[in-house]
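Apart from one protein chain that is not included, each protein chain of the complex appears where it belongs.
Entry: chain A
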Amino acid sequence: MKKAIAIIVLMFVGTVMVGQNKNAKATLDVDGVCMMCKERIEKAAIKTKGVKSAVWNVETHELSIIYDERKADLAAINQSIADVGHDTKEIKATDEAYNSVHPCCLYRDEDVQKDHN
């Protein structure tokens, strides 16, 4: 419920704000473990309408994005990343989405994490 409110608020803010930034920058925390995850996360982010550039750092788990505030909002971007199975700080991926990633990328699994450490 909280999330829904947050989304609604964000959307509302999005429509009210004037002089929005065409090249807004943001950093999202996205969970993942490897280069395969990187490709999946970046692809999901960039396929979101309004996102212009997305680069995920495998060490810091930070996704740096540049997006057009008039067309995209952070909630939608978080959602698209969660939809392909990666948890973000804001949205946790559904188990169904999470289980769809390659077995070696199951980042919630401690053994998998250990393998990558």
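Note that a contact is a pair of C-beta atoms (placed from the backbone, for glycine too) under 8 Å apart; a residue touches a chain by one contact, two chains touch by 3 or more; residues count from 1.
Operating definition for what follows: contacts and distances are computed from a predicted model.
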item	value
Missing subunit (named according to UniProt) among the choices "Citrate lyase acyl carrier protein", "C4-dicarboxylate transporter, DctQ subunit", "Outer membrane receptor for ferrienterochelin and colicin" or "4Fe-4S ferredoxin iron-sulfur binding domain-containing protein"	"Outer membrane receptor for ferrienterochelin and colicin"
Residue in contact with the excluded chain [from A:Val30, A:Val51 or A:Ile91]	A:Val51
Full-complex contact with the absent chain, from A:Ala26, A:Ile66 or A:Leu106	A:Ile66
Where the missing chain touches chain A, by residue	23, 25, 33-35, 39, 42-43, 46, 51-54, 58-59, 66, 115-117
